[in-house]
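Sending over a structure as structure tokens; questions will come in a sec.
The block that comes next holds subunit A.
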Amino acid sequence: MDWFENGWGLSLIVFLPILGALAALAIPKERESTVKQWSMLVAVVTFGLSLIVAFGFDLGAAEQYQFETNVPWISAIGANYHVGVDGISLPLLVLSTFILVLAMIYSWNHWEEPRNPKAFLILMLILGTGMNGTFVALDLVLFFIFFEVVLLPMYFMIGIWGDKSMRQIPGFGKEMPTRLYASIKFFLFTLFGSAFMLLGFLALYFKSGEFGGRTFDIPTLAAHGAAGDFASWGIAGLVFGAMFLGFAVKVPMWPLHTWLPDAHTAAPTVGSVLLAAILLKLGSYGFIRIAIPVLPEAAKDWAPTIAILSVIGIIYGSLACLAQTDVKRLIAFSSVGHMGFVMLGIATLTDVGINASIIGMVAHGLITGLLFFLAGSMHHRYHTREMSRLGGNLKLMPRLGAILSFTAMASLGLPGLAGFWGEFMALLGAFNPLDGLSVGLFRGAMVAGAIGTVLTAGYMLFMLQKVNLGEPSEEWVGHEFHDVDRYEMTAWVPLIILIVVIGFYPKVVFGATTDAVVNMVDNAYAVDSTASLDVSGS
Partner candidate 1 sequence: MSWEIDYLALLPEIVVAVTILAVLSLDLFLPRRLKYWTATVAVLGVTLAAIPLIVIWAGDARASMFDGSFVVDDFALVLKGLFLVAGYITLLMSVSYVESDRYYQGEYYLLLLCSILGSMVMASSRDLIVLFIGLELTTGPLFMLAGWRKGDIRSNEASLKYFILGVLSTAILLWGMSMLFGVTGAVQFGEISVAVDTIMAGDPDMQPLLGLAIMFMLVGFGFKVSAVPFHFWAPDTYEGAPTPVTAYLSVSSKAAGFVALFTVVYLAVPGAVTFWGPALWALAALSMTVANLAALRQSNVVRLLAYSSIAQAGFMLVPFAGAAVSGRDKLGEGLQATVIYLMIYALMNLGAFAAVIVAARRTGTAELAGWAGLGRRDPRLAVLMAIFFFSLAGIPPLAGWFAKFVMFQSVISSGGLAGGVLAVIAAINAVIAFYYYARIAKTIWFESPPEGAETFEDAPAGSLVWVLGVAAVVTILVGVLPDISGFFGRATQVLVEAAGG
Partner candidate 2 sequence: MIVNQFLVVAAALFSLGVYGLLVRRNAVMVLLAVELMLNAVNLNLIAFESVLRTPEALGQIFAIFVITVAAAEVGIGLAIILLIFRNRRSANVDDFNLMKL
């Protein structure tokens, strides 16, 4: 297993899905079950490999990159193929491989029109490569590539298998199919952001030339950042801003979020799940992995802005949820609020806040992923997502209803379930932001965020009331409904278990992340470890 640990294990995790996809191309379209079994095998093996990495990971040295590979890749531009995991990326990598398996299980017998499982599974596998790759990439160019690789499959997923309804788009005269609008919006938004992100990366590359060689290497750049090399760089703020655009679109942060409700609503179920569970995390992960360690000073200048936008996102997202009539759109908007907490945690620039954001990402991945599964299954059965037409779901399908209730509770941040830690600790971090950041502003953000949790509870209960409780409406009387089938159960139960486990034992995540985050923050801000905590609140 030497080759695995000393380098190529991660590469295998990254590239196995796409190799699997290539192999799947060779399977005739008609042999659906072969395609399914093959893709499932690939996904499971990938997940297994990521577990091997997780268990082989030395938690005692979580702040170091492990399973590292670094070989020259594009000498013309000085980019290397550099991959590795540390405590920050490990949970996300495992989450990513894991969700892919669940998505495959779920899609076993859930196919949106126009079916074609082969194409769909191939896209999912390509998506897998993009997601896994982003989490392990330690080179800006490599990161950029993987960051972009996820776009195409998702574009096609939404465009081909997405919502078939027509929609009137404000600002355009005629109606257009929802999926077309959503897919192009998703793509253009992300592309817009990443074009600027790329400019930021390039600026870093050239700037690093002044300190011993131009490089795209993230650890090296982070070391420059820690050494304060970029501290006096006049355009550091602009460069951070460029990266901010790229990441913030993906997160998404208010007011760059508007692609999200459309994309999530229009995407096929599995697409929504992957989008919510993994793709959104690419943005926030980018902040933690790249933007902050490399440009700590600029991050500090930007932190208040990020905090304010996050809080606006929290309140705004929750309020917008209250006005939704479409169950899936409501869940989509809830992501805006939840990712607001993740970003608030990041904005504090403290280890508490950043840990909060990581566990928040994992929790959001599990919970919102599950919610989208549920929304998909309900749509599958009711053929509508209008809350006014639903109702009494718990009576019609007790199991589905019970799981929906559970997930809604998890989503509103009930302590004891995974969602709590991200929200609570983000607020905790905002109490004491990094020295030099405005304590007043962050505490204001903390209070606003806490108020946001009430609104979250509000719309979740509202949704449960509309969908789950009460008597079923006339429309469904005498209608035969199949409660949760075994594929759905198999896909959902692991999520439920994980939500509870992380809720009661967050160390599952913290155990890996803590040291890495502390190390990152200490390096970036040269925290004086003997300094005492400021408790006076000034």
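Here are some notes:
We take it that a residue touches a chain if its C-beta (ideal position, glycine included) is under 8 Å from a C-beta of that chain, and two chains touch if they have at least 3 such contacts; residues count from 1.
These made the cut because all candidates are chains of the complex that A comes from, given by their letters.
What you see is a predicted model, and the numbers here were worked out from it, not measured in a lab.
What touches subunit A in this complex, out of the candidates 1 or 2, is 1. Note for the complex: subunit A touches candidate 1 at residues 72-77, 114, 119, 141, 144-146, 148-149, 151-152, 155-156, 159-160, 177, 179-180, 183-184, 187-188, 191-192, 195-196, 198-199, 202-203, 205-206.
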